[in-house]
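All protein chains but one are shown at their positions in the complex.
Each chain gets a letter, A, B and C, in the order it is written, and its residues are counted from 1.
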């Protein structure tokens, strides 16, 4: 059944568990063999019946055969997903997109907010010999999540998980991108991976790429189809859903729109 | 390519060789891996572009990877096929239909006219230990064909190939069904197989089945779709294209229409 | 409680909601009996005309590589009179007699032929896309539709269904006209006018050039027609077009159909398809706790 599944066709799944990560972020767990095995960086199109369909990175689950979405409540659609209760149904299609090229050795993972989702899955792929630094950025203390999870996933590795908050209410004070600059300055990482607000990704890519360090970012854009038809997710000549979501620092540094513009629902370029 | 071929979709092939069997019967040879390997009894729907599409038993070819149709020129359509020249193209789809259940031991094959086509393919499946009798019925001497071919295919077997003509101009004189009656009377065959005019099949089935001998006939009916949609090939509650073309004597003896009626192009029952 | 998959289409009662569509295997009473035993809730006959028709020469059916069939059988049929004689012995099978013609009198005459037969309903084929002067050319003419429907309704007490399709006049207009003229139910849809060309020989494949597309490709189109009709009119609907699984059947019920018909699926899955779909519907009803088909008809319009 699952082998034959047309991954573009919407499959209905039932939410089995809801975890409150912060007052505005929840993880919704469901059973699905296909989604439980996606590659780090891959996403699904998630249908909240009667409300909307949104692209969501596929979150890992402790239990095999299960997967999750970790959603921050924001506008109408994400709030709709945030409010889905145990036993209720959502539709999923995918997985879509490429995935991170995980280097060996000294790794730096940088995530902000729900941008941590692909980072957590990436952590399940590191080798025991990798030395991993995770930087988590948040506005304030009560927006911090996945710190414990990151530590747990890295139990067998040389690692550090460092949190920074803009207001200093937890961990280091300041923007996580300042921490990035500091770390790439002092360590020649074998790979840097980032997902979060575009400005965070832009600065991280700059910090690493300008020093010749391999860096990849997982981009977000307005997505309608997820399959390379509608064009809504374009960044320069790239289509995020089809060519990405993961792009190399080299490629991004040549893209005219990355870090500067995104398109709104009508397709009009807007500044970040 | 051929493995993925949708067998209901028309494939165009080029006629490579035309063999005159009699003044009114020709064999047209073409290359096609799928058709070269069909089971005895199976047929194809053959498109003569601009003219018609006809069901045709798939004839064997000496060369591997090739198949053929042996057509008697009759009405407009079969004459159209008869007139196809080397280098010209026809369309084929299939193979369709079931095939003969070949018993071991003493076998009797009865064929008339182009009804010999499935019999020739059946001969390529007999085992060296089988003792095979082939009865060929024809109106007169110049309508006899495939006698040499049958002998050649049976080189390694205990066998006899006997021709009867209605006018006695060649072989035995009389109807082949009289020969059938004679042979099933004197020999307890392990299997009797017949294809030809319905009356020949009807009598053959009667002769064998009434004596408890396993017998199968390959029926012909008006065919439009070949796939069990249009209904034009029905005989009683059977659809020849889908349930047949090969039926057991037991089944046929219970069928109200076999040997008595067939349907014309409008679907009206007509007597044989 | 075991769900009951019986259904009513207005005045028509069926034990099972999946019927054989017109033109599919539909020329012999023996075959009808076999299909009924295989799970069909009713069989619709090949569309019958006043006189026997030979139809078009082959090729009359083409299998589309991506799925579905294009046919231009040309409404070959033995004529109403011959057909009526053939089905006279019928006792068990709910037979819906499909009729095709150019003028009201054609239909009136044919209905008379069937007066000694057990006929569950008549289905007026107003929508064959590839035969001149009948089918869609009739369905596209509202005045004619009105006259034909009224004439047939006046000639018989047996329920009368109109079968519509995508023609040159908007099918919703035809539906409206048929309803105003007293029709009992609507079957939607017939095949969609289509074509295939062979690139090697550079000619249309079907002898008639144009044919009607059926099977999976037209399912999303047929489904929207059922939804449109049931959103606009209060009339029992029989959904038809590309149905091949129980999920498809449920989609049509949710869109507003009281029963369904299928044809092309037989070419792909043979006649086991009837019971596969019946069983799937049953399972679904059990899961959703429905005791009757009726409970799910049109539910998708509520959202």
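Keep this in mind: contacts are C-beta pairs under 8 Å (C-beta built on N, C-alpha and C of every residue); 3 or more make two chains touch, one makes a residue touch a chain.
Keep in mind it's a predicted model, so treat the numbers as computed, not measured.
> Just to confirm, in the complete assembly, which displayed chains does the hidden chain contact?
Computed over the complete complex, the missing chain touches A, C.
> So which of C:12, C:29, C:44 or C:64 would be touching the chain we can't see?
Candidates C:12, C:29, C:44 or C:64; residue touching the omitted chain: C:64.
> Which listed residue (C:24, C:61, C:166 or C:185) would be found touching the missing chain in the intact complex?
C:166
> Return the single residue from C:36, C:56, C:83 or C:227 that touches the missing chain.
C:227
> Spell out the interface residues on subunit A facing the chain that's missing from view.
So the residues of subunit A touching the unseen chain are 6, 8-10, 12, 45, 47, 49-54, 77, 89, 91, 93, 224-232, 234, 236-237, 239, 242, 256, 263-269.
> List the residues of subunit C that touch the chain left out of this view.
The missing chain touches subunit C at positions 64, 66-68, 70, 166, 168-170, 172, 192-197, 199, 201-204, 209-210, 213, 216-221, 223-224, 227, 242, 247, 250-251, 254-255, 284, 296, 299-300, 303.
By definition in this document, only the chains that are shown with their structure count from here on.
> Identify the chains adjacent to both subunit A and subunit C in the sense defined at the top.
Shared contacts of subunit A and subunit C: no chain.
> Report the most central chain, judged by the distance from each chain's C-alpha mean to the global C-alpha mean.
C
> Calculate how many whole Å lie between the centre of subunit A and the centre of subunit C, each centre taken as the average of the chain's C-alpha atoms.
Using C-alpha averages as centres, the distance is 51 Å.
> Counting only Cα atoms for the centres, state how far subunit A is from subunit B in Å.
Distance between chain centres: 66 Å.
> Per the centroid of Cα atoms for each chain, what is the distance between subunit B and subunit C, given in Å?
36
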